[in-house]
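The following block contains the structure, expressed as structure tokens.
Missing here: one protein chain of the complex. Every other protein chain is in place.
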Amino acid sequence: MAAVLALTALGLSLVFGVMRVVNVAHGEFFMLGAVLAWWFANLVVGNPALGFLIALVGSPLVVGALALVADRLVLKRLDYNPEATIVATIGMLYILQQLALTFYGPDARPVVAPISFRVQFPWFGYSGYKLVVVAASAIVLLGVWVLLARTKIGLIMRATQYDRETAQAFGIRVDRVYAGVFALGAMLAAVAAVLIVPIQQAYYLMGQDPLLLSFIVVIVGGLGSLRGTVVAAIFIGMSDGIISVFFSPTLAKILATLLVAMVLVYRPQGLFGARDT
Amino acid sequence: MNGRLLDRALLLHLGVIAGLIVLQYWLPAYHHGIVARVLVLASFALGYNILFGYTGLLSLGHALFFGAGVYGAGMVMREFGWPASAALVSGILSAALVSLVVGFLALRTVGVAFMIVTLMFAQTGYLTSLLFNRYTRGDEGFVIPQAARAIGPFDLSDSTTRYFAALLLFAICLLIKLALVRSSTGRVLVSIRENEERSRMLGYNIFRYKLLALVISGAFAGAAGAMYALLFGYVGATFVSIQYSIFPLLWVLLGGAGTVLGPLVGTLLMFYLVDLTSGIAAASLLAVGVVLVILILWFPKGVLGAVRERALPWLP
Amino acid sequence: MDQKTRKTAPAKGVGRRKVITGLAAVGGAAMGSRLLPGYVPYIQAQSSEPIKIGFQVHRTGIGAAYGNWYDRTTTAAAKVINDAGGINGRPLEIITEDDGTDPKRGAEVVEKFATLHKADIVYGTLFSNVVIGSAPRAGELKIPYFVVSEGHHVASGGLNRYTLQPGITDVKSQVAAMAPWVAANLGKKVTMIFPDFAFGHDHRDFFTEAMAGQGGEVIETIAVPPTESAFFRYFPKIPRETEVLYHVMVGPAVLTFVKEMGEFYGDTRPEIFGFIDSLEAVDLNSPGLEFLDGTYFWEGHRRYAGDNPTAFELNYREKVGVDMNGASVDNARDVATYSHMFGCWETLHIIKAGMEAAGYQGPADRAKLIEAVEAMTDIPESEAHPQGAKVFNGKTHQTFGHQNITKVANRRLDLVHRTSIEDGLYPDEVDYTTQPL
Partner (left out) sequence: MAAVTLLSARGLTRDFGGLRAVDQVDFDLPRGQVRAVIGPNGAGKTTFVNLLCGRIPPSEGRIQFEGRDITRQPAHVRVASGIAYTFQITSIFGKLSLYDNVALAAQRRLFNEKSKGRAAGSLLRARTMEALERVNLAELAQQIAGSLSYGHQRLLEIAMGLALGPKLLILDEPTQGLADGEIENFIDLVRGVVREATVLLIEHNMGVVMRLADRITVLNFGKVLAEGSPAEIRADPAVQSAYLGG
């Protein structure tokens, strides 16, 4: 779970890091990714693996394109004002969610996993597909890291993150970078969603939970810090399980939420972020 | 500002209240009930506007204060058999207390962090109401018996009494808010919205003023929540859910942030929009989403904000 | 009919109109009630006007999957009733409003039915929070409110005289009827997994109590938060000595839940007994459910028709459009919420029977309708009641019926035991008939 969480949170963190805006509709991109995965997978009858692969490619592309459109039509016009963006993305959240309900329906629908085997440990079993998910997530994370750290695109992104005005002065088309980042963030959520649908089901309200968790991860990891996000995702993914051994799961969620609030109040740069005052 | 202008604003607000009194004799039954609901919810929005519209603080956690009002009233009736009047006071005080604590912590942050912190606090409150389901009955909620919902000789489940109780709450909130906005304290709150650093350098303790705005706002929310529980007899976790943090924002944005009457206009419009579209499958929340996006793009000042800009500059 | 007024004064609710009409001076609630808006059309035109039934449906929100099937069953039942001549010769008209599975909106919808649509009654709610949110308004507006929710909230006495549940057995009764069989056939040490909200707590409390009565014991209870989407970490909490795992889960994540349970256990599992809620509307042929073979389920109404279904059962399936495997006739993968939705069919028929017994003419006779339904006791199996015979308790406003225990074999559910109505009876907790109408 931590792996998928890391992907989703990374998308959110990327958007926040570079654009300094919070995308509340992020969870809905995740949901859309899952719903589209179901749709793509059902285009191909008879071969679940092929259907899944098509979904893995197609779903993020569609979601990314949609995010691009949303960016052009709405966010750009708001000039990425942080507070206006939150309100606008809350609006998008409702729009996406209700459109999914209208066209996809209220049912939770499963997608067949491309592979299915079961790993039997001495005292319990574990689905082999989940291990595949972990591996796939790691590969995507690595890919994003390479993109950011080793390519020109990454350099441009980091430059924009560092100083918007200066980047503009150097001839970087900041608005294009923003649109790209927004789409990339959404695509990461969609990839995470496609990976998860064989485990969970595609459902129109499924965006809420990952959104909240991603928030937690991004905040604990330090707003906008990519490395912190990944570390925090793994940390929280693991600790979530550990906390809920000692406390009731609802209490565990309460403690986690309070912790996040307190982190923001007392250490706004995140637990793993560097202090920069 | 001369005296005549002030009177004009005051008259307008008294006129609105008078109009609402007249309306109660004239409205058909269904709309009568709706307006009573809207008045209670508009009181919630009035409070939200003090914080958001006047002080410039965008909270995403007001469901917590509304819920504190709902439970603050409902729990004491259910667990200790308090009368409705005491329950109302208990609801308001609970919300004020909760907002004081939340404000004390959350106001250390600004901007986006403030939004997220308030959101997280509200989420904590929501989960807490689920955790203690033995007392709160969690998501299922509980009913306040009809017999208990009376203050003195006034049976709050009677539709006329309910309307007037809702209107009374609204009128009190409206006039308090009008007085606040036009007071020197209101001027300081606006100055914080406009330029926080400058107001600090005029010698104002920004933190204290923000906390004041938040507590007043929370108390309004709590009064509305407690009243809602008393008038409609249901207490449940749904009132602490995130939707009830989004709604007041939406109402205020729609009606006009930073206008005294805007929340009423916004709540009324939004309520009817949802009510009309809910006949069409799945569309009601879609409308909410579309309205939010349209508002923020083209009418960031809301209905009354636009009116003030174009026609009535004296509107408070 | 205007002289046939009820005795109890509807003092609440008329105050405002008193002012309008100046009736305050006249007094007399009998006169007042006649002047309520909405009464007028029925006074003249009693034979041709349709009877309006406000159907409160979960079209959006968490209950939407159930709402869809409730809608289909209701439409089918209304058509059947209308084809057979309606109620007292008047056609039924179903007016549908979405409540968003939200208690606040639910109350508003009840209000809308009563005052705007001028519905005769309100009906059809499933989710207990919506029922509890809406019931006070129904009681104040004195509009009969027939719920199809299987919650214990009606019989527990928390609601009011205008709220009834005549079409579906409540959780407390269902659970009580299961305990003897579970204890006798599966084992005495039970671990329960249930959703961490009111519905799940009802299961926990009532089953623990019922199991203790059978000499069994619930050794561990595992509550899962309602929004949970991954369940893997809960299974290791199941004690090793567990003989029976009792599961009940609701919501969109039920399939994940059951699949992960299978992944956890593989081939070595205790006896598993679940409420079909955990798999309601889920195809048993979904991937990952192979391990369920040999486990047991409670079913309110059997999804698979079995070898010798009754004629009533066959008729019901045909009219609603469900095949012999409990799926839509148009789409074999579109599985119905079969164990619950029969309640809609049966409740509408109870409404018909009640209205005919009361000589129901219009809203002025609402109180008589309540009394007529309260007077019902034995309800035999029939076309109107395909799930089986029921006993209605007029004091608690709750009906009691037979329950089924089925076993998964070859990816279908076969009946192994059908409880008697007596298995599910418990002492009354309320007498609504003492409340004023």
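Letters A, B and C mark the chains as written, and numbering starts fresh at 1 in each.
Everything that follows uses one rule, which is that a contact is a pair of C-beta atoms (placed from the backbone, for glycine too) under 8 Å apart; a residue touches a chain by one contact, two chains touch by 3 or more.
Note that the structure is predicted; figures quoted are calculated from it, not measured.
> Using the contact definition given at the top, list the shown chains touched by the missing chain.
Hidden chain contacts in the full assembly come out as B.
> If the hidden chain were put back, which of B:S199, B:S217 or B:T277 would touch it?
Spelled out, the listed residue whose C-beta touches the missing chain is B:S199.
> Using the document's definition of touch, tell me which of B:V188, B:L211, B:L253 or B:M270 contacts the absent chain.
B:V188
> Mind listing the subunit B residues that contact the chain we can't see here?
Within subunit B, the residues touching the omitted chain are 1, 184, 187-188, 190-191, 194-195, 197-206.
Definition applied: only the chains that are shown with their structure count from here on.
> If you average the CA atoms of subunit A and of subunit C, how many Å lie between those two points?
So the centre of subunit A lies 39 Å away from the centre of subunit C.
> For subunit A and subunit B, let me know how many angstrom lie between their CA-based centres, rounded off.
Their C-alpha centroids are separated by 33 Å.
> Need the CA-centroid distance for the pair subunit B / subunit C, whole Å please.
One centre to the other, that is 35 Å.
> What are the residue numbers in subunit C that touch two or more other chains?
Residues 60, 196, 225 of subunit C touch two or more partner chains.
> Pull out every residue in subunit B that's touching 2 or more other chains.
130, 281-282, 285
> Could you please specify the touching residues of subunit B with respect to subunit C in the complex?
Going by the criterion above, the answer is residues 24-25, 28-30, 32-34, 37, 130, 133, 137-144, 146, 155, 157-161, 163, 232-234, 236, 238-239, 275, 278-279, 281-282, 284-285.
> In their shared complex, at which residues does subunit C touch subunit A?
Contacts found on subunit C: 60-62, 64-65, 67-68, 196, 223-225, 227-230, 232-237, 252-256, 259-260, 263-266, 281, 286-288.
> Note which residues of subunit B are touching subunit A in the complex, please.
Residues of subunit B touching subunit A: 58, 60, 105-106, 108-109, 111-113, 115-117, 119-121, 123-124, 127-128, 130-131, 246, 249, 253, 281-283, 285-286, 288-293, 295-297, 300.
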